[in-house]
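Shown here: the complex without one of its protein chains, the others still in place.
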Amino acid sequence: EYNKLIFDLSKEGRVGYSLPELDVDRAEGLIPEEYLKEEEVKLPEVSENEVVRHYTKLSNKNYGLDAGFYPLGSCTMKYNPKINERVAENLQMTSLHPYQEEHMVQGSLEMMYELGEKLAEVSGMDYVSLQPAAGAHGELTGLMMIKAYHEKRGDHKRKNIIVADSAHGTNPSSAQVVGFDIVEIKSTPEGDVDLEELKKHLDENLAGFMLTNPSTLGIFEPNISVIADLVHEAGGLLYYDGANMNAIMGKAKPGEMGFDVMHYNLHKTFSTPHGGGGPGSGPVGIKAKLMDFVPVPVVGKKGDNYTLDYNRPNTIGKVRSFYGNYGVLLRAYTYLKTLGSEGLERASETAVLNANYMMARLREHYPVAVDRLCKHEFVLGQPAHEKVTTLDIAKRLLDHGYHPPTIYFPLIVDGAMMIEPTETESKETMDAFVDAMIDIKNEMESSPETVVAAPHTTIIRRVDEAKAARDVKIRYHR
Amino acid sequence: EYNKLIFDLSKEGRVGYSLPELDVDRAEGLIPEEYLKEEEVKLPEVSENEVVRHYTKLSNKNYGLDAGFYPLGSCTMKYNPKINERVAENLQMTSLHPYQEEHMVQGSLEMMYELGEKLAEVSGMDYVSLQPAAGAHGELTGLMMIKAYHEKRGDHKRKNIIVADSAHGTNPSSAQVVGFDIVEIKSTPEGDVDLEELKKHLDENLAGFMLTNPSTLGIFEPNISVIADLVHEAGGLLYYDGANMNAIMGKAKPGEMGFDVMHYNLHKTFSTPHGGGGPGSGPVGIKAKLMDFVPVPVVGKKGDNYTLDYNRPNTIGKVRSFYGNYGVLLRAYTYLKTLGSEGLERASETAVLNANYMMARLREHYPVAVDRLCKHEFVLGQPAHEKVTTLDIAKRLLDHGYHPPTIYFPLIVDGAMMIEPTETESKETMDAFVDAMIDIKNEMESSPETVVAAPHTTIIRRVDEAKAARDVKIRYHR
Amino acid sequence: MRYIPSTDEDRRELLEEIGVDRVDALFEDIPAEIRERSKLEKWEAMSEIEIHRRMGELGGKNKSLSDLVCFRGAGAYDHYIPSAVKEIVGRSEFYTSYTPYQPEISQGTLQAIFEFQTMIADLAGMEASNASMYDGATSTAEAAIMAVTDTKRRKILVSRGTGPEVRSVMETYSRFRDIELVEVAMDEGTLSIEDLRSKVDKETAGVVVQSPNFFGIIEDLSGIKGAIEDKKVKFIVNTDLLSMGVLKSPGSQGADIVVGDAQSLGNGILFGGPYLGFMAVNKKLIRKMPGRIVGESIDTEGRVSYVLTLQAREQHIRRYKATSNICSNHGLNALAATVHMSLLGKKGLEEVANQCLQKAHYTMKKLTEGGRYRLKYDKPFFKEFLVESQGNPGDINRQLEERGILGGYPVGRDYDELSKGILLCVTEKRSRDEIDKLVECMEEM
Partner (left out) sequence: MRYIPSTDEDRRELLEEIGVDRVDALFEDIPAEIRERSKLEKWEAMSEIEIHRRMGELGGKNKSLSDLVCFRGAGAYDHYIPSAVKEIVGRSEFYTSYTPYQPEISQGTLQAIFEFQTMIADLAGMEASNASMYDGATSTAEAAIMAVTDTKRRKILVSRGTGPEVRSVMETYSRFRDIELVEVAMDEGTLSIEDLRSKVDKETAGVVVQSPNFFGIIEDLSGIKGAIEDKKVKFIVNTDLLSMGVLKSPGSQGADIVVGDAQSLGNGILFGGPYLGFMAVNKKLIRKMPGRIVGESIDTEGRVSYVLTLQAREQHIRRYKATSNICSNHGLNALAATVHMSLLGKKGLEEVANQCLQKAHYTMKKLTEGGRYRLKYDKPFFKEFLVESQGNPGDINRQLEERGILGGYPVGRDYDELSKGILLCVTEKRSRDEIDKLVECMEEM
C-alpha cells in the first residue's frame, strides 16, 4: 500500500522542471537586501517521473464517475462527455489574456453571449450573468441583486430572507453573507412549503424567499404558482436554487414558475467535471426588473460586435475577477450545443424516469421519505434498526463498489439517503445498485455487525473524524 | 471484480457516436445488390459513458510504468516524458496526409532529417533510415540491405548469417524471413563471443554476423574490434542489434566498434511509450557502403528544401507504407532535443550505474550469470532450490507490487532473470526492489509453498497457459 | 443519445415497474400551464464534427496567445505549465470525482489537498492554509470579512496599489456586508504609510495590501506592519506566491492572513478563469477560515488517513452561522498547483522567479534607455513595471498587435492619473529575442 507524501520523496538536488537558460545578463542587486528571502523555499525536490508516479498512485485511491455509479443526491453526477475536454484544448479559444482588447476576443465573447442566451431560454429568465464561480457564489450574487433592488426602491426594511428547513445549507449561509436576516420555515411532512407557515412571514420585512424546486426531497412543489403570487404580493422576490435543474429542462422553466432570480450549477446540470470539488460555475439568471443590478461586465452585443459593458450605474459591482470560470463555460456551451434542445429535454426525462424506477424498486425495502412521484432524485429514510445507521449503510455500499448517496440531508428526514441516478446510467447499473441495497437490508438482519463495521474492502477503513477535528493536523511538518 | 466484455454491455439501440445529419440527398442503388452486406454489422451497441467506464476499468487491471518499477530486461522501460505527448498534440505537425506535396510538409521533413542526423551521430553511422516500424522490422530491413550488398557484388554464395545463442529471438527469425541460412554459435560461459567458434564459420558463405553489444547478459564484448576485423576480412558484414543502446550513448558508437548496419528501438532508448506492445519504431543505421540499398523514400535535403527521394535504382524498395511511424519519431525527436547530447550520455551513465548497483546488492543472494562489470542490465540465475523456480520468483514479485524482470532469457542461463533498472529509477526504488528479492529468497527457505503458489494479491492468479493453447478460444462468441 | 444508455426497451421496462404508461406521466405533478409555457425553443444538436467546426469558427474570431507574444499581466499571467501537470489533472479519478465526502474512496483528492495546504502555507510563511477558493479577489474579500467577524469592527483599509479586480470585488462584498471600505493612498507607487497611519482607528478590522502590488512593486510589508500599532487589526497581504522564489514571505513580515491568486502556479490563463484563490493563516485563526480544510487522522486500524475536517465552520453544518457560504473549492486547480509546485520544487521556484525578475529588469532597462518611455516609479519591482509613454497606450498596443505582440496593460482604465501608463509583464517564457523585438517595435512608435 502506497502511503507516502510528496515530501517523503524529496531529496536535495532532485529536479522535476526544465527552463531555458537565462538569456539576458544576470544582474545583481535588483532588489534591496531587506526584501529578499533569507531561507530556502520550502518545496519538495522530486524528479518528474517520481511526481507523475506519486500522483498517479494517489489517483488510484480515488473513486471517480468513470469508475462507476455515483448516485450522490443533489450533485447530479452525470457523465462528463469527453468532447467537452477536447473542445477545451482549442488554443484559439483558451489561450487568451482576460485583458485583451475586445476586438481580439470576439469569438470568446460570442460564445459567452450565446451561452447566456441559451441558459436564459432553458430557465425562462430574461438575462443570465456568467460570472459566479460556483452555485453558492451564484446565490450570493442573486441575493445581492435582491438587496440592491429593494434598496433602489427605498424599501430599506426588507431584511428577511425566508428559507425552508429542507433547503441546501448554502441558502441561509449566502443570505447571511449578504447581510440578510434568515427566517427558516418548517416544511410540511411531505416536504412541501407550508403555506400557513409562509404566510406568517409575508410582511414588509420580506426581501425574498429562496426555494429549490423540485425540493431537496425530489418533489415538485405543487403550490408553486400560489407561492409566487403570495411572495410577490408581499413585495418580496422569489429566488430559485438551480441545483435541481436537471429534473425539469423543457418541462418547467423557473421563469415561468414565477421566480425572479436563480442560479445554475453548470457542473451539475450541464455536465462539466466536478474535479474533486471544483471548479464549478454558477451563472445567475434574472427577470428584467433586476437588469439594472447585474454584476459587471455584461457581455453585450452592438451590431455584429460583442462587448464587455462596464457602464452600468446601478450594478452590484464585480463579484469576482474577470468574467467567470470561462473554462467551465466553454464546456457547458459544448454540452448545450451537442445535446440540442431536444437532448436537454430527453436528459431530464430520463433522469426522472430513472429516479422513479429506483424509488419503485426500493420502496418495499426502505422507507421512502415522500412516497409520491419524484423528480430526478428521491430520499429514503433510515430503516428501523437498533444498531445499523444510515452511515453504516453508506459505508457498506463502498464494499459493493459504489459511491454512496448523499446522507443525512435533507435534515428534515431522519437518516436521509438522497439518491440521484441521473440520465446517464443504464438499467443494469441501477438494478445492480438496488440489489446491493436490498442485500444490505437483508444483512442488517442476518449480520448487522458486518454492516456496522463496514467498509471492509476499501484501502482504508473508517476514519476517525473526531480526532481530525480535535488534534488539528492540517499540514505536513518536517 | 469487473469481468465483463464490451459485448456483454451491448443492447439493441444503444449508441456511442454522433455524426452530422447527412446533408446531401440520400441516393439509393449506388451499389449493386450483390455487393451489399446481407447481415447487420457485428459490433456491440454501447453508449459512450459505458464505453469509457468499461475501458477505464480495464485499464485498472493493467500495470504501467507510471504505476511503478518495471525492470523488464532488454525492454528499457524508462520513464516516458510527458512533454513528448504534449508535443505530439501539435496539429500543425501531426494532422498531415502522407501524400501532401513536399512543399506543404517541409517542417515535418526537416524534423525527420534532423532526427536521422542525430541518430547517426549517436551511433557513428553514416545514414539512418526512419522507416522500419519496430526493432524486428529494422533487423529485416538491415538484413535485406546486407543481402542486396552481396548480390550487387555478385557474391551470391553468401547465404549465412551467424547469430549467437544468446541473441534475441528476432535475430535468427529476421534472417530467416529474408531468406538467409542461420548459423548459431555458442557463447563462452561468460557470455562473450567464442572466437574459435566464430572462426569456424568465417568462410565464403558468410553474409554477416549479428551481435548485441552489450550482450543480452549485459556484458560489453571485450573482443569487439577483433571480431569486426575477422568478419570484415572474411567478407561479411557486422549487424548491430540496437536493443541495448541505452548502455552506451556517448561511450561507444556501434559505428566505431566496426558495425556496418544496425537498428534502433526508439521505444526503448529514446523513451517513446511502449503502448501495451507497440507501436515501436526501428530506424536503421548504415555505413556509407550500404547507401545504395537503403529503403525508399530517403528524406533528403536540396539547398533549403527537404525532399522525399524515391529515385534510387539499387534500393531494396519499400519496407512499409509511407515514411515510418512518424508519431513515434516526433516523440523521439523531442527526447533527443530535450536531453541534449550531455543528457543522453548522462542517461547511459546512470543506467549503467543503477544496474551495477543492483547487481552488487543482489550478488550475495542470487547467482549472477556473469559476475563482471555489467552495463545497463544484468542476469541472475535461478537459485538452487528443489521446488521454487524462476517463474515462481517472478510471480511472487507481483505480490510485492513490481513488474518482474524478463525471465528465462537469455536462453543460455538456466532460469535467467534479466534485470534492467534504467536511469529513471531512484535509489529508494531499487533498494525496495532488492529488499523484496531478498525477502523472497528467504521465503524460499521458510515458506516455499507461498512462493510456488504466488501471486496471491493480484486480481487473478496464475493463468493456465496450456489450456489456452489447447482449447483455442481467441474470440468472443455470441 | 450517446450519453443515455437506456434503449426503448429499457424505457418500457422502467415505466412498467413504476406503473405508468408513458414518460409524460412522470411530469404531471408540474402544473399544465407551466409545462405548456416551458417548452424550449428548438435548437439542433451538433455532432462532434460540427462542434469542432463551430469552435474553429469562433476561434478564428479570436487572436490568441498562440499568435501573440504576451507582455501583459496585471493579475493574469502567462507562465509556463509543465507537461506533467496536464497529465495528472486529466486522470479521470481526479477529474470526475466530487468533494471527498467519503474518505475511504477519496484519499487521492484528500492527500493532494493536504499537500497543497502544506505548500501554500509554507510559501506564504504561515502555519496553515485552506483547500483553495475561487480566485484571488474573492479570497481577499473573504479575508476582509474574517477580519470583521473576528474583531467585531467594520472598517477595512485597502491600499490603492491593490489590483482593481480585487478592490472591485471587495467593494461589492463590503457594500452588502455593511463593511466600510477605505482606500489608503499611494505615494510614488507604494502604500503611503502616512495615509495609513491617519486612517487606522479603533474601528479598523483589517488592512489589506497587495505585494508585489498591481504595479509590480514590492511593498515594505515590515514597515506597514510596524505602522499598524493596534495589534487587533488584521494585516492581510495579497500576494503572488511565485514571487516567493525571491522575496521574503508575508508571513515572515507579520501578516495575519495571506491571500491571493495562485494562477501563476500551474493554471492556464484561460481568459480569466477558473483560477485559484488561496488563504493562509496562523493557528489561532484556523477555525475562523472559510472553505474546505483537510486534516490528518487515522482509520479504525490505525492507518494514517486524510479527511475533511473542521466542518463545523461550514455552511452544510452551520447553515447561516457558517464562516462563509463557500461550498466547493477549486479542487482541480489546486491539484494543478500542487503538481506544479512539486515539479518546480525548491530550485525550480527560485529559478522561475529569478528569470522573471531578471527579464523584467532587462526589459525595463532596454525600454527606458531610448527616452521615449520613462519608468514611472523607481522602486524595487518583481515581474511587472509601469512606464509612461509619450504616445497613447492604445495606439501603441494596436501597432504592437500588428507585429504579433500583446503589449502591456494600459492602466489608465483603472487609474485616471496614469492615463499614459503601460504596465508591462515579463515572465520566464519570454526570450531575449522577443524582448528585443518588443523594445525595437516600441521604440519605433
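Brief remarks follow.
In this document, chain identifiers A, B and C correspond to the written order of the chains, with residue numbering beginning at 1 in each.
One rule holds for everything that comes next: a contact is a pair of C-beta atoms (placed from the backbone, for glycine too) under 8 Å apart; a residue touches a chain by one contact, two chains touch by 3 or more.
Nothing here was measured: the structure is a model prediction, and the numbers come from that model.
For the options B:284, B:316, B:393 or B:413, the residue in contact with the chain missing from this view is B:316. The residue touching the chain not shown here, chosen from B:279, B:367 or B:448, is B:279. Counting the whole complex, the residues of chain C in touch with the unshown chain are 2, 48-49, 53, 80, 82-83, 87, 90, 92, 343, 428-429, 431. The set of chain A residues touching the chain not shown comprises 11-20, 46-50, 52, 56, 81-83, 85-86.
We take it that only the chains that are shown with their structure count from here on.
Chain centres here are Cα averages; for chain A and chain C they lie 20 Å apart.
Each chain gets one centre point, the mean of its Cα atoms, and the points for chain B and chain C are 46 Å apart. In chain A, the residues touching two or more other chains are 18, 48, 52, 56, 60, 66-67, 79, 81, 338, 424, 426.
For chain C, residues touching at least two other chains, in rising order: 1, 3-5, 10, 45-48, 82, 84, 87, 92.
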